[in-house]
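All protein chains of the complex are present and in place, except for one that has been dropped.
Letters A and B mark the chains in the order given here, with residues in each chain numbered from 1 onward.
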Amino acid sequence: MKLHPFFFRKNPENGKIFISNQLGGWSFLRDETDLHTLIAAPSELSDLDRLQAKGFISGSDSGDLYERAAESKMTHRFSRLGEKPSLIMVVPTLRCDHNCRYCQVSRAPLSSSAHDIQLSPQAIADFIAAVAAPKFKLEIQGGEALLALDFIYALVSSLNKLRGEDFEVVLCTALGPSIDDRFIGWCHEEGIRLSVSFDGFVDLHSKFRIHSTKGDSATRFLEQKRKLEDAGLSDNISYVSTLTKEALERGPKDYIDSCLSLGIHRIYSRELSEYGFASSTKSNLGYRIEDYIKFMGSYLDELIVGFNSGEDFFDYTFSLYLTKLLAPDASGHMDALSPAGYATAGFLLNYDGRIFGSDEARMLYESTKNERLTIGKLRNKEFELQENGFHQRLLTESFLETSSICSTCAYLPFCGLDPIATLNQQGDLTGFKKELSQCQLTIGMLDLISDRLDSGALTREMVKSWI
Amino acid sequence: MLDYKISLGYTEWVVRQACAWTFQSTEFPKVSREEKSWVVSLASGFDEATISLLERNLNEFRLREIIDLQTADLRMKIVNHSLENTYKSMKE
Partner (left out) sequence: MDIAPLRVDTLFLESTRLTSGLYFVADQEHSLAPSAPNINTLTRLDGSVYLDSVDGVTKKIPDLSNIADGGDILMVSSNGSRLRTFLSQRSLQNTILVTEACENLCVFCSQPPKPSGHIFTESLVALRHFSKACTIGITGGEPTLYWDEFLQFCRAVSKDLPNKNFHVLSHGRNLSDTDRVAQLVETGFFDKSYFGIPLHGHNSKIHDAATQREGSFNETVNGLINLSFCNVPVELRVIVTKQNKKFLRFLADFITTYFDHRNFFVAFMQLEPVGWAKANYQSIFAEPESVADELSLACENLQASKFSFGLYNYPQCHLPLKLREFAHRSISDWKNYFPQDCGECIKKHDCCGFFSSAIGTRLNRPRPIL
């Protein structure tokens, strides 16, 4: 028997030894004794078929199958850098009608005159049509997207003429501004997806997401939600939730019940951001990653209980981590890829014409005004590229296989880190990756998911319906 | 205690990796090699939990070193070839 390169980690959830390899194969060994046996005398283990099938060992006559397969997969993954961007984010305005305490984008006040896009929708559409991948997603961010509807209608209309059926549109909104029949009709016609911020609990939503003009934000949210549902747009809405310390304290059962009571069956819960205003309010609103992971563990267990009793509720965050373990080569979120999707799989066009490699780069720019973060500027007739080696360096550092701290991690084959994070959290391009909140989060979540899969608590039925 | 001694039986790589995964960068010890042992020094001293974690990490990285003896060449060959292949295909 031949032993292939592999990584290991003792999973604190179950005390077993998680093993993984460059093929994305993974499994559990019972204990350290089995780990020693695998290293010293693999043919003595009892689970040879499983270890062979998952790429840990092979017969001495098997030649270089592991090497060739691993090189093939890794080359494919690295070659994503050569593909055209499939996520195009546009920020038509930084103005927002909410005043969220943990706002990550440093939004501008409603009355501001300097924070709206000056470029023509046609110029932007031309640019996007020229650079985007054959199929792409147009994501309108902000500020508040609904404050720039005229611009958005025009942009989508121009893009329709240039790229027809090739793209889908997502609007990120807190649902504050008024919605009229034109908007509703447009959503139906174009199949618009609305990514709506809602934090799961009505009272917490009111408390942390302060509406600048229309009174209680939760009331407004519910009213608008109702309006969209009555207009037949329920299926177009996905909910994005930011979990604060208070939500964690209330616990997952209350969280789920609260969502269900509002008719919300699908939500995407995220941790507090490290960017923008969030980084300064973190000490009040925040929590340690360990607490967040503990909450996630109980949350997952609640979801499992719910699924088994026929409840229809699901959190997309688990789907993301499940996919990382079960299908690591299926593309994941832009900020969790290795090499990073920064400037390659996606980019962001800001209201001021600046182009950033990611939403995080934009957020960091808004709070620091550091020009190195800019990739270029789009003016109505031309695109000016800013060449400074900074972006190449970021991308180079994002190959986790070449990071000495990551090279021994068992979750390396499944991980990807936001390259701007080291700059934001550690002031450095290389950084000490193990101290990034995203690293700790990834480790914690994969510990949870791998344990629940191994124990069978996460059944195949669940996996089937969740990924 | 302010100093913790580690057997010279462990290589420098193992000692440094174990420290990297035990301590926070904000409170990182000084690592030096003396005649009879490695010495890890921290101004604020070590508590039991930290020592326990450090010892566990030393053992784990010793194991990883053994794994690498057998497989690191292949592991890095794969990474390097993949990087070369990617670079080549992007030049086209």
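Heads up, the rule we're going with is that contacts are C-beta pairs under 8 Å (C-beta built on N, C-alpha and C of every residue); 3 or more make two chains touch, one makes a residue touch a chain.
The structure displayed is predicted, hence computed values, not measured ones.
Trainee: Which chains here would be touched by the one that got left out?
Mentor: Hidden chain contacts in the full assembly come out as A.
Trainee: Identify the residue among A:Ala154, A:Ile184 or A:Leu326 that touches the chain left out of the display.
Mentor: Of the listed residues, the one touching the omitted chain is A:Leu326.
Trainee: Pick from A:Ala40, A:Leu65 or A:Ala114: which residue touches the chain that isn't shown?
Mentor: Result: among the candidates, A:Leu65 touches the missing chain.
Trainee: Looking beyond the chains shown, say which of A:His76, A:His188 or A:Arg379 touches the absent one.
Mentor: Touching the chain that is not displayed is residue A:His76.
Trainee: Take the complete complex as the reference. Which residues in chain A touch the chain that isn't displayed?
Mentor: Chain A touches the missing chain through residues 23-25, 49-50, 52-55, 58-59, 61-63, 65, 68-69, 72-73, 75-76, 326-327, 329-330, 460, 463-464, 467.
Following the convention adopted for this analysis, only the chains that are shown with their structure count from here on.
Trainee: Please report how many Å separate the Cα centroid of chain A from that of chain B, as a whole number.
Mentor: 30
Trainee: Could you pull out which chain B residues touch chain A in their complex?
Mentor: Listed in rising order, the residues are 17, 20-21, 24-25, 60-61, 63-64, 66-67, 70-72, 74-75, 77-79, 81-83, 85-86, 89-90.
Trainee: Inside the complex, what are the residues of chain A that reach chain B?
Mentor: 3-6, 8, 10, 22, 35-36, 39, 66-67, 70-71, 74-75, 77-79, 81-82, 399, 401-402, 405, 408, 426, 432, 434-435
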